[in-house]
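What follows is a structure written as structure tokens; I'll ask about it next.
Only one protein chain is missing from this complex, and each of the others stays in its spot.
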């Protein structure tokens, strides 16, 4: 499979990585219906950890079975499938080679009383399960943020040394951050930039609002007249914060919502130069047929057809 | 010994495990009177750690001797025997090969002032004692839950690499949880699901009540009309939360209680599709003859004869 | 040297240990005037750490010299000598082979403001100093108890792997425990049982009083009519809690006291089936001649001659 | 390339280092327009971590691209370029060999609520990226200072063993320190001295004010009539505190300010015997042409031409 020029250009941005890691990035970038376009749609299923099984899967009980998500991602022609250890263990042999997988290596749960995550999987696990990448969440702003950063630092170094890619969920939370602050423009861009500084290959953040949280940042946004008025402008600013486009950045879908809201967000991500979507609950909580239709539409948006 | 079709089907759910781990799961699943049925009755004796020796063994002083529990499990034709380090060290040679053993690798005690457990044994210990599996307790909800999770993560990875199985006691406790919340339907299913996500081969939880604890979960249970009215329905829901039956889940017996209560619980576990019981105090605190009769009845229930 | 039947029987209880560890247990059990009887008198000298040098040695200044304690233990025909790192380093070559030694691997001091101990020696130290065993204190009930347990767990696994025996001082302290609770019958038996569960070869506890501390335990002691009225009955109960006699349990002498008190305690330990005494201050704080006389009397008691 | 006498003299001060480390120090000292003079101008770009991307790069958006900073440092003929992991990964291959690089191995961010930094890169990272040195920040005075010191101790030992140089940012902060105290004469000199004691090859501190913070120190400064009246006198005192000139010490530029302020500071550093400047925001927040002019002027100052 020859890499497209677009993918070659993206890979050129990862100039320090070994051929193993580049191959795994290429596996993700060349997979599925968006393969070769530089755009990505990834299915993440870690909501069972974050919210429990019923809140995650009762609306569409087929999702209790980990094979279901593999099948959904494969049938929809997605770029990759991300999940925690047990879920990949339950399907990695059946679906070996059928879709690139990302092993989510830490997780939180709704019973927790602090803003931290537990490390739940290792680079060794990712290798034995044939994954293309490891995934890891940091909570910039949390009292535990530096421990989280030091954990991913160590995992990322090991992952790169064995040719895996590193996907970083960068979700500001805790400490001085208000609920609004977590998705404020300046905070989102900061979170995305930090993931780049930490050596992430693929950055995942939430779509930012037009709020500005940190006083010192607000001043700069106003003085420099940075456009935060539209979602596509805000996406473009996040892309800029990701080393001016040298790093892949994808956006989470957030809570379940209406189809038009989802499509408009995808259009804004596309128009702002973002690399795509990581979309979980909005996908697997719908009946499979509806989910496939929705994903087809999203893919068509990223293909520029809609 | 040829594996039964039922056991082969169960093992197929552990598709990422190496032959060593599958062999040890098979040893447990093929052992005793329920061997080959996919049902399990396991004898756990860690109450000496949790409650002290007199509370555990004075009602039936034969239990002070660790050999007694081996003998009881063997004579009753149980699937496996689980105990802490010292107790297995005291019998592992005498009863080598006579029954699969599970080394309980962490423990709490009644003198503790926090909701944590100490790591008390290693994978190396399990190997030198000829165990089939390691066991480990997590307390989802506790302030120490992420440390517990990280400890079992590390032990589980090592156990799997040397062909041992991993049994996880998932007991919600501490933090925001009330006493009632610990065994609420949503919380039990969540606890079972987390053990699966963490890569457990065998999950152990308490039989859930019909209470619902987390507000966000209650809404889903009500909206989706999830049946929590009978124990067998609740067991079925836990089985669903264990990767729709791809993982073995067994239920603890809880405090000593009347025989009919025990038998009815076993029937509900069986009817709900659960894999069996881990039953400690209700067994070893009875005189041996009574215990054997009771276990015979429980086994007959799981055999579908009662 | 042929092992006596009594010692062979005791060693049979350690059925999981390698020949190295069994040899070291045998070295202790066959040494001195009680050699072969299954009874032990051990000299521990870690009070310099716990209480400082003057409180420990000023009453008999010969004890400032670490050689003194070796000589005392050897001349008295004791089973073993236990001391911290520096004290063994100061005599291990001079007295090599003359008496089995136990390297005390953690220690507290009177200046401490919490109920913890520092690790002060390693298994490697025990090997290079020719010791037969390592010793370690846990404080069940203390806020630091799980850290202490995890430390001894790691040291014990290493010790066993290189053929050393493990002696555990199990002293309830801190947390919810009152001063009286520390030596209450139920708490002492619990502490002894926990040391067994943790894989100790030799358990050291304080002689229990007839107090009962934990409410849930008191109920069982009363319901089951467990006899706690005499010291020998209480000792027998502790022996029962030590795997029904499968583990060696010895009792500390406690604060300096009158000779008759000491002798009566030894008689009760003997009559209750305990394995002997670890007696420090009551020994080395007396002039050597007096100490030797006292130890002679204690040994005669354990020999059943008094 | 023959080393100049000046550089040979400086290297002689590092008499315990292996040839690898000396070579890397020489690479920095011999590079750029100040090569061979013993003076240094280093470009550090870690403000994206400390202040976020917009506050750092919006004034001159070219700086969002990590290649920009390499180019700026190379075109200006600087001594070295220092940046965090991701930023070096994004340019290390393109600019391999073009300028010595310093991998900043820890970082803080504006969302933090304590005075600590996270370790974000390793010595292994520095080696695979072809760096000449690692950089590390300590916060003398912070509640976390000893952990920071122990982290750099470990990294520095490893760095020296593989022939890398060690640059230490020593920024007093937190604990008893007031804002004024952070840059007080006595505190700055103390911070510089501590970096030397910790084995730094290159020390980076802020230019001190004439304030004196610690009472015990003030007394000595007054009794010994230490001249703190001019910046060059204060720089000379810091140089003295750096083992009387046996260690390289450079000064940070601090917040963006007017050109004359910058030039005067450089003159004072030069006149006081300091080794040069680490100047970030004042450089990359200006348009490239202006930045190059400014750097040209600074270099000319260090060349003694202005």
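Labels for the chains are A, B, C and D, by order of writing; each one numbers its residues from 1.
Following the convention adopted for this analysis, a residue touches a chain if its C-beta (ideal position, glycine included) is under 8 Å from a C-beta of that chain, and two chains touch if they have at least 3 such contacts.
Computed from a predicted structure; not experimentally measured.
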Left-out chain, listing which of the shown chains it touches: C, D
Options D:57, D:190, D:284 or D:302, residue touching the unrepresented chain: D:190
Selected from D:28, D:149 or D:262 as touching the chain missing from the view: D:149
Touching the absent chain when the full complex is considered, from C:30, C:43 or C:88: C:88
Among C:109, C:230 or C:303, the residue in touch with the chain that has been omitted: C:109
Residues in subunit C touching the chain absent from view: 48-49, 51-55, 58-59, 61, 64-66, 84-94, 107, 109-114, 116-122, 124-125, 128-129
Interface with the unshown chain - residue positions in subunit D: 13-17, 140-141, 143, 145-147, 149-150, 153, 157, 161, 172, 175-177, 186-187, 189-190, 192-194, 196-200, 214, 216-217, 220-221, 224, 226, 237, 240-241, 243-244, 246-247
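Note that in this section only the chains that are shown with their structure count from here on.
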Neighbouring chains shared between subunit B and subunit C, ordered by label: none
Subunit B against subunit A, contact positions shared by both copies (same if over half, else different): different
Cα superposition of subunit B on its sequence copy subunit D - rotation in ° rounded to nearest 5: 145
Centroid spacing, where centroids are CA-atom means, of subunit C and subunit D in whole angstrom: 58
Shared-contact residues (touching 2 or more other chains) in subunit A: none
Chain contact graph, described as a line, ring, star, complete graph or other shape: line
Pairs of chains in contact (touch as defined earlier), listed by label: A-B, A-D, B-C
